[in-house]
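Excluded from the complex is one protein chain; the other protein chains are retained at their positions.
Naming follows writing order (A, B and C), and every chain is counted from residue 1.
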Amino acid sequence: MKNLFGLLLSLVLGAFIILALNNTAAFPAFGEVDLADRVSEQYFTDGNVAEVGSANIVTAIVVGYRGFDTLGEVTVLFISALGVAIIFGEKKQERLDLKFKPNFMLRVGSRVLFGMILITSIYIIFHGHLTPGGGFPGGAIIASAVLLLYLTDDRFRSNVKGFKILEGIAGSLFVVIGLLGLVLVTSFLQNFLPAGTVGDLLSAGIIPIIYVLIGLKVGSEISGIVDNFLTEEESA
Amino acid sequence: MEWMDYVVFSLMGLGILFTVIRLFIGPKLSDRVVSLDTFNMIVIGVIVVLASIFQSNLYLDIAIVYAILAFLETVVFARYLEGKKDDNR
Amino acid sequence: MTIASYVFLIIGGLFYLLGGLGVLRMPDTFNRIQAGTKATTLGAFSILIGVALANPVWSWISKIIIIIVFIIISNPIGSSAIAKATYNSKNIPDNLVQDALKERGEE
Partner (left out) sequence: MKYVTTFVTLLLIYLLLAGFTVNEVILGSIVSAILTIILVKYTDFRINWKFPIKLLKFLFIYIPVFIWKLILANLDVARRVLSPKIPLNPGIVKVKTELKGDLGKLTLANSITLTPGTLSIDVEDQYIFVHTVDVKGKSDVENTANIAGPFEKILGGIFD
């Protein structure tokens, strides 16, 4: 009886989902959406795309118009990493011992793949203003590469102090760039570099610089969290 | 040639269906991990074909990132399977 | 060009289907890993080559090369990791006629 009810419920829900996706007003085909319905119309009519210079609208909003909120967002991540470090962090730490050694292919292969993953994440970070992606996903991929090495090499220990320094430098530079905007133009985090041609690598003023800093900061913070979870107090 | 797309998608969809069945009925956890690995590989193919249909090579970036995350997920699950020795899984 | 690309796409889809069927039908975990890995690797290659033939532009082909290289390195490594984990978690099928890992005499 329970199974029959479950089957009926899933069939009805499935029918609803299919109908909702077929409803062309709510879910238009690819490329046919009228963006002016959804985003503020001002964004298009005032020609702001050329003003910001970012080919990716999401990036223009996240880093350009809402740059200060993004600073807050990065701070939230920093605070959570700090919380994890306070809970798990002791003075002397050693590597958590997993029951079995990683097998040979994993150990050698992950080193080959580590460089590939890192360079891909850096590509994603640098092209945040041109393609979907940017600092947050790129930083997460850096951290996942570090997690991969942790899981496949039972003696690996990342350079935690280096990560902390990198994170501090990136965070401070973010604020410094914001203050430069305040000094050189009028307000905090305002763009003071030329916008350039939309679609070029060197365009969109300070947006790529800030996104690189965000990527470094996010990557080092999540790597720190990974390190905290995979280490334990020295049992000596 | 539009209908050929439907043929390709139905073949891949049947593959996904079979792996999902194994994902649900798999008697041991390792069977579920295997089916998840296969599932991820099929999804990479689906993303690439979608990129070709939408004529936008930005989707290929998504496929690369998905491949990276799929590999990582397989490794994490495999190490998790090994982690506990005494459990009868 | 279009016909060739569709041929590759159909072959890729068939191998994907075969991989799913193998994962479903094979009787024990190791055989499931074998069927899944081999069929999806060739399926992914075939699909990627088909898409490259449909869009013969350098910006597509270069990214497809990256995906192929990544898959060819990562997929066997991942499956061997699952196989070793399966063995280590004492989930060994009882139909093996020979077990060299056991004869090695540890664990």
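By our rule, a residue touches a chain if its C-beta (ideal position, glycine included) is under 8 Å from a C-beta of that chain, and two chains touch if they have at least 3 such contacts.
It should be emphasised that the depicted structure is a prediction, and the values quoted were computed from it without experimental measurement.
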Within the entire complex, the undisplayed chain is in contact with A, C
Touch with the missing chain holds, among A:Ile122, A:Ala140, A:Val160 or A:Leu173, for A:Ile122
Even though one chain is not shown, subunit A touches it at residues 103-105, 108-109, 111-112, 114-116, 118-120, 122-123, 126-127, 200-202
The missing chain sits against subunit C at residues 15, 18, 21-22, 25-28, 30-31, 33-35, 37-39, 41-42, 45, 58-59, 62-63, 65-66, 72-73, 76-77, 79-80, 83-84, 87, 93, 95-104
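Just so we're on the same page, only the chains that are shown with their structure count from here on.
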Among line, ring, star, complete and other, the chain contact graph is complete
Counting C-beta pairs in contact for B-C and for A-B, the higher total belongs to B-C
Between subunit A and subunit C, the Cα-mean centres are separated in Å by 30
Cα centre of subunit A to Cα centre of subunit B, whole Å, reads 23
Expected list for subunit C, residues touching two or more other chains, is 70, 74, 77, 81, 84, 88
Subunit B residues touching 2+ other chains are 61, 64, 68, 71, 75, 79, 82, 85
So, in the complex, the side of subunit A touching subunit C is made of residues 99-100, 102-103, 105-106, 109-110, 112-113, 116
Within the complex, subunit C is touched by subunit B residues 1, 4, 7-12, 14-19, 21-22, 28-31, 33-35, 37-38, 41-42, 44-45, 48-49, 51-52, 55, 57, 60-61, 63-64, 67-68, 71, 74-75, 77-79, 81-82, 85, 87-89
Per the touch rule, the subunit A residues reaching subunit B in their complex are 30-31, 98-100, 102, 106, 110, 113, 117, 120, 124, 131-133, 137, 141, 144, 147-148, 151-152
